[in-house]
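The complex is shown incomplete by one protein chain, all other protein chains being positioned as in the whole.
What follows is subunit A.
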Amino acid sequence: MVFEETELRLGLGLGLPGNEAELGLRKRGFSETQTETTTVDLMLNLSPKESAAADGPDPRDNTNTSPKEKTLLLPDPAKPPAKAQVVGWPPVRSFRKNMFAAQKSSEEESEKSSPNASFVKVSMDGAPYLRKVDLKMYKSYPELSDALGKMFSSFTIGNCESQGFKDFMNESKLMDLLNSSDYVPTYEDRDGDWMLVGDVPWEMFVESCKRLRIMKGKEAIGLAPRAVEKCKNRS
């Protein structure tokens, strides 16, 4: 193979598209790639407080956030805006990140800076392997739903039309849904309870979700009454 005589260039790194003089972080890689795969819309619901419209408003706008929510760090105009995190950079082992993050948040109760990554395992009934997602990478249930769909798209899910958000408060609708062969995302919260995804405001979900399991609709029936119960108790 013959190489063109390339003059080794000193100075600022050139050759990367759109990166002439800018040395800032660029979020690259698979998190940004366009995908052509069919998106599987897993049915998610919002709690009644938020389901004002089918595509609800950004849960962050919800003023009645739980008391657990600490004031988010507001961007200081004097500092540069928070940069998007590059996956796997800096190369700190997730074990170390999680251990350290957990330690820090238990120390600094007054100024709780959330850990910067929140990896939870995702299993899907019928899939031979687990995946992991970083919940902090998403801002809303639809984003998470998209990501999960892409992750498990190689499995035939059955007929899943784009359903938008379901109102789980209607018990008969709930029963219909769960009796179908569709898959339902569930999660284990900090109390060890298994809940249907979408029960609580997004931030609360991120804080309390320990792991995700995408169940066959039929198997989630056992959960439904509890989910409905918890909702009933809240309203």
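Rule of thumb we're sticking to: contacts are C-beta pairs under 8 Å (C-beta built on N, C-alpha and C of every residue); 3 or more make two chains touch, one makes a residue touch a chain; residues count from 1.
In the analysis below, contacts and distances are computed from a predicted model.
The unshown chain of the complex is recorded in UniProt as "F-box domain-containing protein", chosen from "Pyruvate dehydrogenase E1 component subunit alpha", "Sorting nexin-2", "F-box domain-containing protein" or "Centromere protein N".
Within the complete assembly, A:Gln85 is the residue of A:Gln85, A:Ser118 or A:Ser140 that touches the hidden chain. Listed here are the subunit A residues that touch the chain not shown: 1, 3, 6, 8-16, 23, 25, 28-30, 33-37, 79-80, 82-83, 85-97, 99-100, 103-104, 106-107, 116, 119, 121, 128-132, 134, 150-151, 153-155.
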